[in-house]
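A single protein chain has been omitted from the complex, and every remaining protein chain is retained in its original position.
Labels for the chains are A, B and C, by order of writing; each one numbers its residues from 1.
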């Protein structure tokens, strides 16, 4: 993929570019589970958050969001910066969005224009159950748009923009698609397209982009080299098969939890329906500093675990099992964690790794 | 450079990234001729246009701009899309901004908040004289900000953000810096920073970026791989020496005009003080279609000339002499144009190429 | 191609390697104009010279060779080093092998076991006419093998191993195939295979290689990454079409000679049937040092011309028009030479470049 990115940049107004763009834009749709358009920005994922909001809402609009973790909190900040009025439901960072709370909130407040949900909270290893949230909105007979962040789930976790009735799915290039950062995505429902919204906008405006995309072009200079990489990335996903990719992530998450529990430690996520297939956050026992353990493991094994973000600082470390990972690399990762925990003086049971291997063997 | 871009993406929250970012952010300043900050976005140049506007102005603000060509017109559109009130002075696409007109307009309208100028109009091969425009603003004793687009001049043409009193210099990665597209830049004066502006903003907001940049970080995921490339690109520019790079572009522009006039054709730019060092637009004689000539040259010599944009469609072709170009490649380009014009049936004088070589020899 | 070479090395005993090797070995044949085997060595071209000799001859065997230039002289040295008895016919470095001399030599000496000919002498820009040499051997009714070096012609100049009755065609990766050095080739006739030869040999022995090649393997570790590049290189040649590649080189050679004569200078090659399609050696007038001119052109235009080798030192420079070259890059090269000659004080006629463009236009 990285070699693909280093190919010479072609003219983005020429016919070869159009062929590339049409191919890539078509191949993106199944990853989002949509037959509708996917808008591609030269931006980070943060830009794609902003785009989802300014294309569907108006300044001052009321938005419902849930404090499921660090990234939900950051998205709230973006919305607030843009002048939206966010009803931010507090949470304990150990659960996803509660569908019942969605129904209740919407029933109480007919002025809500959009519900914002982070599908997979990278800071906690907890997912939110999008189909149930969709059902909760329907149960409230409410017209709010459903905006979903899939930054860390897309291409790794089963996701169905159309079937689940999502209005805007936000994502980007650098997680499950295994690319360098630099591409932001919005998959867009017809309802979202019609919403329009009252924000003055130019760069993020879906309409000129979708118009130009029809013939394979962009209204401004596209990030051609990342599109080369995206083409390769989508081909790799299709070669393995999306269903196989999803199954692999579920298997790795299960094996990781087996190791964690085998060590005698606690997984942060409290609801068995909400375990993230792409990462597992582990609580360290009282009296230990998760960041010191992380530093030890980085120093000793050149292996970087995720830090505890926000209110979880020092209390958790996160084991990623995302992307181009296989059973052997997961076993290596879990071995490294086990050794690091042992060296750090936690009395973890060495049978943790054996429990994980047992899960992987029996798959 | 492209090989640099294909290096594995490092963690943008780690110390290696901070070292890279601090290096690159420091090395960018001399290219802009500034000791102040340069903001780097994961975006196209269009995004950097938008950023310059939303960080300094408020919705409804009056902006002065000049129809020097296609890209000035597009920037005007961005401003209008964002709800700014643009006074767009018509032009003939053969001249840069007239400093006298700047003074006159500013004297007439004290409400103008910013003057927008495209330094090098890629569509016409005409530059605007920024120091004289600065002087014109000063002469009008007007407080308007000066915003300058250097998308196609930065790193190829002498430019001095500080000395010339520019408030925001807009640029991007894919022209003189020879990188793939994906990075937008804003060099920012203290006055611009103080302006603040009343737009609700998040992604484009300079303040959190500048705050994070101080320690080498970014508030959201930066385009790490393009920063690798930028580091290489800046090193290459420094190796040749910026002054040598500027002199080379001036020499190539002079040789190109010698060829054009040698062929008996007309250069679009009418003012000798305003010839672009990075491209030359050539008028084709009546009765000939510039795009047919371009198609013939592409087909026969695999050489892509710039098309006539907007009102120049069919009437001009553009010869680029930008970036990593040397005397031999320029001579090859001009030879290709000469052969193409001959094959297309224009009775051009074959001494055109000889005149160009003469300029290059005597440099 | 270079990006292809940087792909991770695969196991050369696995099935993916076999597929690669079978593809590449098959795709090499048409470039040699053979339906027989082509042996690939991890070696330089010098190794392929040695391989051709030790697989067909015995120590002390008599070999006929011709002093057509520097590389013919070097091949003679290899043969002498190996203990062969070389009859080396003197030459003036301005002609190819004289077919009549071949017949005459063979008639005089029935003990000759092989005739060695360099198809395209890189040091002189003179080719030898292989079909006429074949006819000359036949006319002498002599059983000598015909060994031909195509190091600098293969993939650029029409060549027909089978049709022309060549027994071993020697070549390598770094000229017309546009690869880095590291691969040596022997295309082998049935007669050559039967010859066997009495040299003790191991690394160069065709037999175990051909046996292993049948299933896509090699008896020792092959240069896998260069085979990746070779696959790309052969695909590129086929995309353009070998006949188009050959025509392009002939056109460029003709245009180059037009420039040289237009400048009032002399081409080294004296026989119009023997001009090299891939390079042109130019005599500098008495009183000028070709190497000083070359140094000036390198310094001023960053363009490297070939030096005069052996007895031609200081008297010629060589203009290459080999490989992935197009009309525009040739025109640039010739422009650079013209400017360099002018700056060096030779009174060359500036119409040289114009004459070359005229040839290219009318193709």
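Assume a contact is a pair of C-beta atoms (placed from the backbone, for glycine too) under 8 Å apart; a residue touches a chain by one contact, two chains touch by 3 or more.
Because the structure is a prediction, the values reported are computed rather than measured.
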Fill in the blank from the handout: Given C:36, C:165 or C:180, the correct residue touching the omitted chain is C:180
Exercise for the section: Kindly state which of the options C:221, C:244, C:302 or C:362 is in contact with the chain not pictured. Expected result: C:221
Exercise for the section: Just the residue numbers, please: which parts of subunit C touch the chain that's not shown? Expected result: 2-3, 5-9, 11-12, 14, 42-47, 50, 59, 77-78, 81-83, 172, 174, 180-182, 200-203, 205, 219-226, 304
Completion exercise
Residue list for subunit B contacting the dropped chain reads 3, 6-7
Handout entry: Touching residues (missing chain, whole complex) on subunit A
Key = 300-303, 326-333, 335-336, 338-339, 342-343, 350-351, 353-354, 357-358, 360-361
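Convention: only the chains that are shown with their structure count from here on.
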Problem - Top chain pair, ranked by how many C-beta pairs fall in contact - result: A-B
Practice task
Please decide if copies subunit A and subunit B contact each other with the same set of residue positions, more than half shared, or with different positions, and reply same or different.
Solution key: same
Handout entry: Rotational angle, Cα trace of subunit B fitted to subunit C, multiple of 5°
Key = 180
Fill in the blank from the handout: Rounded to the nearest Å, the gap separating the Cα centres of subunit A and subunit C is 56
Fill in the blank from the handout: Between subunit B and subunit C, the Cα-mean centres are separated in Å by 46
Problem - Mean-CA-position distance for subunit B and subunit A (Å) - result: 36
Practice task
List, in ascending order, every residue of subunit A touching at least 2 other chains.
Solution key: 3, 6-7
